[in-house]
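Left out: one protein chain. Kept in place: all the others.
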Amino acid sequence: MIKNKKIPWESFIETRAQILKQWHTGASEALDFEQSIAYLKSVPDHKNFAKKLRLAKEAGVTLIQPRAGVALLEEHIALLKYLETAGEADFLPCTIDSYTRHNRYQNAEDGITESRKAKRSLLNGFPAVNYGVEGCKQVYEQVNLPVQARHGTPDARLLSEIIHASGWTSNEGGGISYNIPYAKNIGLEDTIRYWQYCDRLVGFYAEQGIELNREPYGPLTGTLVPPSISHTIAIIEAILAAEQGVKNITVGYGQGGNVIQDIAALQTLDELTNYYLKLFGYDDVYITTVFHQWMGGFPADEAKSMGIIAMASTVAALGKATKMITKTPHESQGIPTKEANAEGLRASKIVTQLLKEQRMRSSSELNEEKAMIKKEVNALIYACLNVGKGDLAEGVVEAFKAGFIDIPFAPSEMNAGKILPARDASGKIRILEFGNLAFDAEIKQFHQERLKERGTLENREVSFQMTIDDVYAVSEGVLVGKAKGEMYYED
Amino acid sequence: MIKNKKIPWESFIETRAQILKQWHTGASEALDFEQSIAYLKSVPDHKNFAKKLRLAKEAGVTLIQPRAGVALLEEHIALLKYLETAGEADFLPCTIDSYTRHNRYQNAEDGITESRKAKRSLLNGFPAVNYGVEGCKQVYEQVNLPVQARHGTPDARLLSEIIHASGWTSNEGGGISYNIPYAKNIGLEDTIRYWQYCDRLVGFYAEQGIELNREPYGPLTGTLVPPSISHTIAIIEAILAAEQGVKNITVGYGQGGNVIQDIAALQTLDELTNYYLKLFGYDDVYITTVFHQWMGGFPADEAKSMGIIAMASTVAALGKATKMITKTPHESQGIPTKEANAEGLRASKIVTQLLKEQRMRSSSELNEEKAMIKKEVNALIYACLNVGKGDLAEGVVEAFKAGFIDIPFAPSEMNAGKILPARDASGKIRILEFGNLAFDAEIKQFHQERLKERGTLENREVSFQMTIDDVYAVSEGVLVGKAKGEMYYED
Amino acid sequence: MNTVVIGVIGADVHAVGNKIIEHVLNEQGFNVVNIGVLSSQEDFINAAIETDAQAILVSSLYGHGEIDCKYMREKCIEAGLTKIKLYVGGNIVVGKQDFKEVEQRFKKMGFNRVYPPGTNIERAIKDIKGDLNV
Partner (left out) sequence: MNTVVIGVIGADVHAVGNKIIEHVLNEQGFNVVNIGVLSSQEDFINAAIETDAQAILVSSLYGHGEIDCKYMREKCIEAGLTKIKLYVGGNIVVGKQDFKEVEQRFKKMGFNRVYPPGTNIERAIKDIKGDLNV
């Protein structure tokens, strides 16, 4: 059974030899640690993800980062440059294509070839492994901002080796968050092990005096995920990363839609992650937060999408997220053009800048929400520790098996898939069906009461139909889904 | 001296005869009260401004309205129809051109002629008086939403006669708010008298069982106006309107930029207006509020403008404004195209709809801000009453003369023009130079302390340079203006 | 009973729409065989053969739909599914493209009906019922 234990150096090195053979680009000399360390040490502070995040947190400002990645290297670089200048991005991403995410490097290679022929990207991201360190270094060298890999890769070991050796100073992902929402039948133990490797790599660089950032992927399925559930995953992945020696971690959260719940979530995410890291003895980890603009279905209309983007930015700024991942007016349609991507960025930029001196202060509503989130996270973490007999890695695997932790709408068979979320009358995400979720009666009652309130108000049963209505709601322009045929009061 | 006294019917009728002679369209038979009353009685509820506002307030939803007006009748109608359908507007405006606002009907006529020749609007609004009741009825009849005249006309008597007789169920303006920001040397007594006439007209229709809405113009110069000052004007104009028999009033406020100050302003605007109306014995006036999206200089970039628009919508929704006047991505450039106007509307619409179940609850910061606004408004109203020996009409005229009330950046010579506003460290609008503003030492100290805090933080003098920096700030993408050469921390 | 196979093709893991389509088709009286996300053409075809399905509803959200759906009609015919109806929907190409063109491309590949992003599934069900004479 998997344990939350630092991978011994010899065993890491042994695995590494295997990993680097998975695709021919793994054979590059630039992957020799001597070379990669020297290269990473040459990264200036303003291109170092970890350092820039520290500065932002101290200044109390929310920095912005888009998603972006295309099949062809030159085009990818041109895209990033555009987002840096015309988009005023603070951080750059390289969003990796889905074949690479599933380690299908041959498919990705074909995708590159076909894209060259078609003269447009047929891949939904940048196939970093295929380009190898040489290609990825070009990306890093030709931009002036910190670069991060963003993906959804259950086994990102080769990818991680390549990107860090190329000067990319952050890597998104985690053994749970890049499995449950992104895979169907890959074991959790496996993916946790894979990501322990990725973390160990970052921990190794840390030992060499190189500070890299790691970002557990917060929003999970992006669809009505209650904050306590995504927080629990984020905290566990932060702890697993810290054990491998990671010193700079950004925990994430996807906008839910209720302003107060979202700000409560942002504040508790920071507070709880710090609390648990210290509790488990990881004293020197620097924590920042990332807020994802609405991750569910978008409306087709571009102006309305811009509305959501700026509204989300208001929440991120008032909640003092350190970073925000932006969406674009093309979200509902497909991968955005560079222009659309930059529009989303600039709308976000002005809002975060306008509000940088402001923050949401406590109120009884905010305090109640924060207290609930904390109570729920504590219950979930406790359940994991309990079934893991004190070990969080083992614990989380067992907790998923038992359904003590359960993520709505996830494709993975490792996930019980029994809980159903729905919004309460003010749009806060609550739980309708608990499955085996490790909540006590008091917590459950709180959720049930809130949903009953909504049911009474809307004069209907609290049922799966509410969940469905809520899934559609935002793309139809409201937050709380209304029963079919019911009049929306809007004019 | 002017008094806050209902205009006697005979004297109203006498003046009316003169007014209707100001331009040939005043001679229309449709202006006979018998005809206009019958016409107004045929207006269905969903096209009645006053009734739709009531419904919105009860539902707790924020409805939206653009600005729009062009020189040619057919084009103006097409524009409104477009904003109704493609823009999803809830209310329609007819923004009146600047020649009409200054009663220069011959200039407006020339503008119509030249616009026909040029095949594009050379006027900055719709010249309603020139089109007369016949033209204005066409506007009303061809749309499905309530229609309002929005202008800035010191003497809008003829205009008001024409628009109401045409089925337009709301009129923006007031004797102070359509003078001080919109004129240079027209006496306050005169404009108050003109607007008493407009209100008396609405009051007359009310006696006939026709509910029309009146909207004092809230944002004044749109430039760093402290909420207490615009509130005071709004409250006084509401009282003057109520005295003339107006029963449905929408008081307004222009976004300042600090979220908490803006929400405090929205809440106190409603609370104070109701309080003072009752205090003066006007018991049956229905009050709603209107929030104006940022009224100062906009950034040139369209995406950033959309960001401001949606951020403003977030504030309006959380502050539960009944109505919001929207801006467009073309704001910094010029009168928007219909497409740009509709984009601003749709971005606003989705935000107000998403947030319709949410509102900002009290917190100590909000409470403090509300208490300050109330204290300041009370001081200003008290000063007016005092110099007016109990009469608010006389009082406000005297108060302006003495500089007890003073509006920043106003063009009018009736305004002392001695106060200077500036933002505090969190972007709240405070006062730097008080002139003769009727604030006591305690209030002044509060403002001074807040500004000193900012000065210390920015390590510079509290001076007019701060005001200038703040005027430019939003168009440069920040709220609190920074001293020249100072680094903005943004990346 | 009208049996339809649904699933999400290729390396695509978008599960939300798939779960909702299952629910709504069930509600509307179909016998729904849901092979879920990350399904290959073979998975779809095998499921259709095993369950004697009349239609396959392919979802593709992540952008690789154009690559993943190539030769699907040919493979159906090879496998003996000569009469099966093929539907595809979701965000089936990379980026915001002119949908008329996209539709043509997929019709040429042998899909009977092609749906644009964010299609309301209930509207599509009307088409399907018509096509299958339900």
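Lettered A, B and C in written order, each chain numbered from 1.
Operating definition for what follows: contacts are C-beta pairs under 8 Å (C-beta built on N, C-alpha and C of every residue); 3 or more make two chains touch, one makes a residue touch a chain.
Small disclaimer: the values here were computed from a predicted structure and weren't measured.
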Touched by the hidden chain, restricted to displayed chains: B
Which of B:187, B:297 or B:455 contacts the chain that the document leaves out: B:297
Selected from B:116, B:184 or B:389 as touching the chain missing from the view: B:184
From B:81, B:104, B:193 or B:460, residue that would touch the chain that is not displayed: B:104
Residue among B:85, B:106, B:208 or B:333 touching the omitted chain: B:333
Among B:25, B:65, B:191 or B:223, residue touching the chain not depicted: B:223
Hidden partner interface residues of chain B, rising order: 98-99, 101-102, 104, 107, 110-111, 114, 120-124, 152, 181-184, 221, 223, 296-297, 300, 330, 332-337, 340, 409-411, 464, 468, 471, 475
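Criterion: only the chains that are shown with their structure count from here on.
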Topology of the chain contact graph, where touching chains are joined (line, ring, star, complete, other): line
Per Cα centroids, the chain farthest from chain A: B
Distance from the mean Cα position of chain C to that of chain A, given in whole angstrom: 29
Gap in Å, rounded to a whole number, between the CA centres of chain B and chain A: 44
